[in-house]
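One protein chain omitted, others in place.
Going by the order they are written in, the chains are A and B; count residues from 1 in each one.
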Amino acid sequence: MEFEQTRRIFEKARERFGEDVSLSDRPNTEGSIVVEPSRIRDFTRWVRDEADGGFDFFGEVCATDFLGRSPRFDLTYTVYSTTANRHLHYKTRVDDPDPQVDSVVDIYPGAGWHEREIFDMFGVRFNGHPDLRRILMPEHWRGHPLRKDYPLGGEEVQFSSNFADITPQTLPPAPGEDIFLGWDVLETQPSSYTQLLESGAELEHDGEGRMVINMGPQHPSTHGVLRLLLELDGENVVKAVPDIGFLHTGIEKTGESLNYQQALTLTDRMDYLSPMGNNLAFSLSVEKLIGLEPPERATVLRVIFAELTRIQSHLVWLGTHALDLGAMSAFFYCFRERDQILDMFEMVSGVRMMTSYICPGGLREDVTDDFVPALERFLKVFPDRLGEYETLLTRNPIWLERTQGVGKISAEDAVAYGVSGASLRGSGVRWDVRKAEPYCGYETYDFEVPVGTNGDVYDRYLCRIEEMRQSHRIIRQALSRLQPGPVQAEERKVVPPPKSEIGQSMESLIHHFLITTIGFVAPPGEGHVPTETGRGLLSFYIVGDGSPKPYRMRARTPSFANLQALPRMLEGCLVADAVATIGSIDIVLGEIDR
Amino acid sequence: MANSHDVVPGVVFSTVDKVARWAQSSSLWPFAFGLACCAIEMMSTVAGRFDIARFGAEVFRASPRQADLMIVAGRVSMKMGPVIKRLYDQMPDPKWVIAMGACSSCGGVFNNYAIIQGVDKVIPVDVYVPGCPPNPDALLYAVTRLQEKIRSGEARPGHRILEPAAGSLSESIHTS
Partner (left out) sequence: MSEELVTLTIDGVTVRTAPGTLLVEAAAQAGILIPVYCYHPKLAPVGACRMCLVEVEGAPKLIASCTTPVREGMVVYTDNQRVKKAREGILEFLLVHHPLDCPVCDKGGECPLQDFTYQFGPSRSRFRYPKRHWDKPLQIGPNILLDRERCIMCFRCVRFCEEISHHRQLGVFRRGNNQEIGTFPGQPFDSRFAGNTIELCPVGALTGAPTRFFGRTWEVGHTPSVCTGCSTGCNIRVDTRHGSEVVRLWSRENPATDDGWLCDPGRFGYGFVNEGRLEEPLVESGGQSVSATWQQAIARAGAVLEQHAKAGTLGILASPRMTSEELFSVSKLARTVLKVPHLDHTARYVHPAAVDLRAFAASAGFTPGTLRDIQDARQIITIGVDLSREQPVTDLRVKKAVTQRGAHLVVVDAEELELSAFSRHTVLWQPGDEAATVMSLANAVASPSEANGMRAVGELLRQEGPKVVLLGWRIGESPDAGRIGESLAALAQALGPGTRCVTILRHCNSRGALDLGIYPAEDPVSGRGMSGEEMLRAACEGRIRALWLVGEEPLQDADPGLVRRAMDNLEALVFQGWSLPSWLERVPDAALPSTTFAEMDGTFTNTHGRVQRIFRAIRPKGKSRPGWDIVNDLAQALGHPFESRTVEAVFEEMCAATPAYRGLAWNALGVAGRESQADSAAAAAAAAQG
């Protein structure tokens, strides 16, 4: 979104809200509108319904702690329009002590978990939120980890020099040590489960044949460590309450303690099924913050890898989804092709999964000579293989029985909850960031965005199968465009000079030394680029402060929002359908919990 | 197993022991329990290319009651720690633990408030596998090392927190 567009919307907002809104134009950004906290609900409603045609899709709200500034916290809302293909940032600012603001959850239901996350990580209260509790951290946790005055924590690392000094007994107490009560915690601390049962706030069990069962955090079909509380009436799910945070890794906090290149490596470990997609989203945001343009070859290769990543991610989804529903062979087939892709990743980056290959400025290195032949081999066999999977499943009566009409969600609900990716398109909403707000030149590629009609598990399945075909198509086009050339931007203040130069040139040596040891410096400002990964809308919101480290590194991850809509999908389903539905929204807990 | 204290372990017992250990090592039943990135590589290990079935360890069980090998595949958060301990306790003896990857071995790159710096703070570990994530072959190597360990009858490692003096009999394997 251009700054001019934001200004236009702002001028309309001025007419309506007067002095309660102002325009923030921090450098290098699209600009954003700053709203007085007292008017946030009015403004949000206006943005949803009226502003420039309305923004129907709630992207995220994220907080930034400007410790020492007053007001201390920035809350940045990002909303999208699925029809007009654009997005808008608006902010409100709240101050210590006891920061609070009105909740917008009744305007955008999708804001619910995002607000809970801010409450958990920053301690900002949202008045009127129906269920304001911690979401990622354990409920008895003390403090708000993403505040700048909360220590990073961790333990001193043992080296040979201090090995004897550090024993498990003398480790300095981590911030959570008095909180992590060891393995007795389940017995001694009321878990959210029992609390919920006792309070009855969440689950209305009236004692008439209903029961609450606990699914996860160790359950083979939850694809990780998701925990679901299911209230059942017989076999029917009356209500489902997800409990997340079992894989909370502190990625955002750690990222803010590392420099940009180091923080990049954490993004691999977020959505570990689409590392290159995460690398790309992070790099695009940082590049936007710096104002850096990668060279053509890098952009084409980025598209190739983003699409390969999408395919391999969908393959894991397909294999495990089918496995959950009892089809073992699909798993073996899918992992066969996936390994072919991982081999290509290993070829270019040296590792199968955590590639960190796409980096701010372009790519870490050019692809190897054997990459293109390997890619061509893959492109040649893949359509047939895709056909094999479809023969196994698409018309398989058992498969149809298990997926058709199951886990339905309407288009309106899906948009309202901020569901994105194939889970959204299965409900018939033709919204794909690659088309809506193209990046990496996606507008120049010829591909279709498949949509479903029923919004059930089967339609989501069909969408993803077709997406793999479209990705295949994009890769073919990209491959034909691939020309020799540099893969890193010619910006020496960001991209380290080639190693060959540092043996002769003092200037190159200094730049290489500083960029690799301390990191490149990004100017103060904000960078945000929405992208489409295999799971949907992924965007990083990076706040730079003129240092080599991101002041705020926030990831708006698709699975987080998609999972939020799961209770809606499960209402009225059978217990067994829960397994099918969880599989169909293709969540990765790594990016939900971060 | 020859646990009787009033009989001096003799030829018969030692042989039975050996057979039992051979049987245990040759049919490890892992617990289908994935945490994060490493779990995906664990799945790859099961799939056709790497085929953990060659080592008799393909029977992934969804219930801790039916498993004797816990592969801790991924980072262990403060919230997950107690759960892991409980799951481990629910596994019947004899049981073994592989800490797969840097995070479960030592916290990995996530040296912060959220992650337990090594699952061995919560449960004892037999084999640590380095890597982020370890390749499937690294996990296979870990399984074979564990098999050797079971066959040799090496003592179980003591709990690192409860019995620090026992010293770690666990070992780390290295892949190139």
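To be clear about the criterion, contacts are C-beta pairs under 8 Å (C-beta built on N, C-alpha and C of every residue); 3 or more make two chains touch, one makes a residue touch a chain.
Keep in mind that this is a model prediction, so the values were computed, not measured.
Put simply, the hidden chain is in touch with A once you look at the whole complex. In the complete assembly, the contact with the undisplayed chain comes from A:505, out of A:38, A:214, A:368 or A:505. Screening A:4, A:49, A:131 or A:156 against the full complex identifies A:156 as the residue touching the chain left out. The omitted chain makes contact with just one of the residues A:37, A:405 or A:497: A:497.
Seen across the whole complex, the unshown chain contacts chain A at 156, 159, 161-162, 165, 492-493, 497, 501-511, 513-514, 517-518, 521.
The rule we apply is simple: only the chains that are shown with their structure count from here on.
Mean C-alpha position of chain A lies 32 Å from that of chain B. Of all residues in chain A, those touching chain B in their complex are 137-138, 141, 145, 150-155, 157, 167-169, 174-176, 179-186, 217-220, 224-225, 245-251, 253-254, 265-266, 268-269, 272-273, 316, 319-320, 331-332, 335-336, 338-339, 342, 352-354, 589-590, 593. The part of chain B that touches chain A in the complex is made up of residues 32-37, 39-41, 43-44, 47-49, 62, 64, 74-75, 77-83, 85-87, 89, 107, 109-117, 121-122, 132-133, 135, 160-161, 164.
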